[in-house]
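With one protein chain removed, the remaining protein chains of the complex are shown where they sit.
Just so it is clear, A, B and C label the chains in written order, and each chain counts residues from 1 on its own.
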């Protein structure tokens, strides 16, 4: 192979020294362009930063704006085959106008009028619903109708048939979380249409999945193998609320069961493995006692929080907001997060952490602290 | 090495042909004996049978005999340091007068008078208690008092400090299950004494472990790693009963969730893994609808059953008994088992199956049917 | 919540019916824009296609063009701190001018003149080198110098210090593969500088890692735990070649050990787990006997192949090329691939399959066929 005397470098804007531009180098760069080649040395500043430098930015969406917009969509936009869902997504201002809350996470408000159906389909994207207020809609998963009520968390693993039906006489809104941006970017998405209406028009208060799986520590003998996603389709508010209240009570009795003083938290898990409910999504619920402030936490991967109840102050990197019931905010990768309550605050959280943990890429400034 | 002309074989009593006895062979056998050597060819019939040929035999212990014997021990035998427990073990008649229900499993009735303490100790043996009747005793595990009541299952993983205290004004009896014979044979046992009395004299109805872990699908954020044994120290009857009733109700609605028609069953599991509660012991609860008969099942490893409620007929290999509340029976390795109910029957079961599954030695004539 | 009469839908360009544009709807869409909201119904066609629809396109880079471009860079562009590597990346024409071979994979030719050092650094990106020709460079990983020679595969797990040094009197080129695009998109990248020159200036033919780990089926007693990436830093050509030759020989003797007739293949694995060498990257070597054609394979996730020896015809989706030694080509997600040899062909392959397998998103039209 040939060799020669490389020219002197000059400092380039993006951090890395760049070779001095000469006619020969310009010619080489043109050759690169023609051959669909790009050198590392012109790109390294962006591609290999010292730590994650998220394009996503911290941002807050207020429920008092989000819900009226969804209500207006309920008046103007039908729901049906093709559009599939009356869902309106949070679009992070750093992500170029895409409907992505973070590079990996989709977060949307979905709205269904009385009597409406969101048609049945299935897709490889993992999904869930979380209900900050209202009730009356059943999500029907593989023929199992699951009632949705305030405080409930309803996971929906990829490639299961599902539709929604509002049996009540009131409209209902809730939050959808999915891994749409991740699967879109990595090009893993499959999608199929099912019936235009959900097959089950009558529904019990308790889904079959809850009747089979909702007993702590007990598994049916017919379902003993690990399953990739949770078979339990509803995590009811009464259990979440109770678990959090007990953590704070045990802390008050002197037992170190909380994340940090005044900070109770549970993770929703797959009872067949003890791990995350969905292969790409982690979901948690956090409760801060009155006038509690968390220590700053930074973590590889991004999160979306929704305030479920109470109020407080949230600081993400350089942004800080007072938040109230229903407000949603985004924590980009490696941005420090602090939560502070007023008279107490309850927050639902979802993240892409399983992606990083399963690939050996997870990092946290409090490693080991919570696990 | 030397070689020669081996002598002709003769049929031996134990199945394998044996070489004809000659003075030279007798001399060789004496040499073997002196050198602490034993040939395979004289032992193979016993060591390598075509299928497991259990020394343990099917046997039934009646509660109507067992409980009075325990009560009499309550009058005559103190409980305290040294003897440790007023526990009386089932001794399988095939196992040479050892206190072993099967080659791997210990099953005993334990009895505690009002006000008595079973002193604190810990051991590597995995253990549990199951309560067929009564209440009033608290088992205190690492300082966490756990009330014991009819129908409750209380696992106790190896190497945790534990003692029992009867706070009530009535004596109480329950069943202990352990892997004592297995650990005795394989020589894995460690044991340590703790205080002579349990440290906690007052007790709540609900243990701290239940308050922390007893919420279906929810984990505290401070305990996210898999744990080798369940952190949930009480599996209450109300949940077990409810789970079984729901299985039969779902079956009646047309959903195939039972083991076989009219046969509901749950396995007690570790919420941090979805697997068995204890590394060496599997525990289950079975309910047969009225006038239901199970198909014959045979499995490597042994089981002990206790009738919790109802009555029926049990057939194990060539033995068959009518059974009632509290009766205990043993199913040796690879013996076929059939259960048949009269007006319905509820059975608690424990087995050594995790040992065989973890070592790749498990076999069942219904492989895949229940899993 | 409010409700109303949604307007009639009209067919939209991207597939999903769209609601008829009215002044009210236009106003709602402006509200969405102000509030950083985007509806699903305008985006679903792109976000939820029936199957993966890759932006990356099948493309071929010829070694006869690639190597001269690298040689010219060797003359004109210095290597050193800041730019870090004289690496020139394949830029897939479908990916908007980014230096990404596929949405997840980086593939580059790297070039080092005699006596040059590529400075020491570490990063969370997983990497490897594969050598299609030449020798003389040592890659030094955590102080262990690893010689690079034709046919060798040299994995380099994330967050290990590494640099390269050319001790010979000839320039050398090789191929780098990394998960840069994946970690860039998901924002997981950390990076640190080490010394400007590799610390070890003298090098043995065999790395310490090979001396410790390069014995089939044998592990040092000091390294018994599973490790997230392979501790073996060189997979030498003699072993790969031998393994492939044996597969074809065994096939000729009548044993079904090949992927399909005439198609031998090995996967490079982590000896501490038997799994992929790196958490995000799978690497394989394929050999086709003369005049052999593979069946069409499509798989979620993308691949890059390099022809190591021989020649043949490659068909990826609608593209088809005759390929020769050193040529590199890209197979986007879910595009069918067929390989056909002339007098035989050897191919190195790397893919992002571990990402999809670990997240439950892997699919292949030959599921189970190769595993």
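Criterion: a contact is a pair of C-beta atoms (placed from the backbone, for glycine too) under 8 Å apart; a residue touches a chain by one contact, two chains touch by 3 or more.
On a predicted model such as this, the values are computed, not experimentally measured, just so you know.
By the touch rule given at the top, the unshown chain touches B, C in the complete complex. Between the chain not shown and the residues C:258, C:335 or C:351, the one that touches is C:258. Of the candidate positions B:128, B:153, B:285 or B:334, contact with the hidden chain is made by B:334. Touching residues on chain B toward the chain that is not drawn are 1-9, 15-19, 22, 24-25, 28, 31-32, 35-41, 43-44, 46-56, 59, 61, 65-67, 69, 71-93, 97-99, 103-104, 108, 111, 113-114, 123-125, 134, 158, 170-173, 180, 182-192, 228-229, 279-280, 300-302, 332-334, 352, 354-356, 358-361, 363. Hidden from this view is one chain, which touches chain C at 208, 211-222, 224-226, 230, 232, 235, 239-240, 242-243, 246-247, 249-250, 255-259, 265-274, 277, 284, 370-371.
As a convention for this text, only the chains that are shown with their structure count from here on.
The set of chains in contact with chain A as well as chain C is empty. A comparison of C-alpha centroids places A closest to the centre of the full protein. In this assembly, the C-alpha centroid of chain B lies 51 Å from the C-alpha centroid of chain C.
Taking the mean of the C-alpha atoms as each chain's centre, chain A and chain B sit 44 Å apart.
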